[in-house]
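There's a structure below that I have some questions on.
Heads up, this is only part of the complex; the chains shown haven't been moved.
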């Protein structure tokens, strides 16, 4: 009896243990799959930033360049998809080429790659708006390969690849420096290499060249705001525990507080400076708030997140006219928003987030300067080789017709009817 | 016959149309034009840069009239288009040698009377 009972107990224990073991496996599988699904959904949110940037840039540029802007924003994403897969990811994370057999601990290597790839695409796409309206399409394509295949991955490896900045304790949670400052300062290098649009500056005079469609810019900024929840939230990179959940809840709130604050301070600053609450400054202010909090969205909490974003919004309103005075023609504000505020956001982790301030400053410039130089150098080489800029006639005609042979907008217009007086022209 | 061309403020157009109708003028052709004259420009701004939009949207009204309608037409326009501020516009009167109604081939005065469909 006793024996039986003990055996019974034993078997029972064995059985329950066996069950527990299967359960433990299932549990591990669930953790793994929750991590994966979450990471992929966050990545998809980040993909919304691609149409976000395309729309923002298209809206703030002239209507004769709308196709060109979409082409650049589509192609840099397509190129990132291939180049970062073939080589970039391997440079950044010391992984095999073509993510061939690469695996990560708590989710598939493919999911890890996909999430990181959309970050590379973001860094690349930041440049496209700043040089819009004058750059040869072919030159931009080559640059896209270089930045997503080499520049961004190499710089990124210093921190996210476990390199020297990681060793020094540099903090950049979701990439104020690694993604945004790199993109923004590469854009500055590019603008220095290509120069302003024709007619933008005459002597000391700055000529406004207003964007053609504020509705497009407005949709764009909403998509960017939404995408940023993926950008910052997903950077937690682990989701299947209570601690991670707490972290991500925090990240969402801090991200949104900073964006809201950036919108409000940019609005107010433009209202004071220019006497009217300015639209394009306000939407730049949202992005500034978002860029500012990106590095410290995990550790800059509540009121400090508001302050971080608020300062970002103000920086932008003051930087845009400053750049114009320096004749740096950045039609969409990519340099202030991503570059300058990217620096601020990185440093803010030292000010409000408990990181070492010196290291943060070092890290910020360790990204900004090489990005600036490499942007400038790559585009200067392109200038000397295949040429960087369309002809003045093409620029005035618009890149849609000059580069792509098609107009972006065509309203039904009887005057355009193709029946022809001049038979030779047919 | 005369061709009367008036450049007016877009905002006055409804009043001008009514006045013309009351004066018995039924056939008119309108187009959008851009006027430059003594009227000051409008200040707009974009990304911190102010600029002056110096053209003004105007509407051009073209009316072909027989002689007896010249004065009533001009009067109707002047009275309905006037605001008294610089930029109210001008009326030009030009000789018109022939008018042909495409639909019927009618010429001159007969061509000028609209036929309600």
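We call the chains A and B, going by the order they appear; numbering starts again at 1 in every chain.
Following the convention adopted for this analysis, contacts are C-beta pairs under 8 Å (C-beta built on N, C-alpha and C of every residue); 3 or more make two chains touch, one makes a residue touch a chain.
It should be emphasised that the depicted structure is a prediction, and the values quoted were computed from it without experimental measurement.
Q: Can you write the complex as a formula in the shown labels?
A: A x3, B x3
We take it that only the chains that are shown with their structure count from here on.
Q: Measure off the straight-line distance from the CA centroid of chain A to the CA centroid of chain B, and report it in whole Å.
A: Result: the chain centres lie 53 Å from each other.
Q: Considering only the defined contacts, which chain A positions touch chain B in the complex?
A: Counting only chain A, the residues touching chain B are 206-211, 270, 273-274, 276, 278, 280-281, 317, 320-321, 324, 333.
Q: Within their complex, state which residues of chain B touch chain A.
A: 44-51
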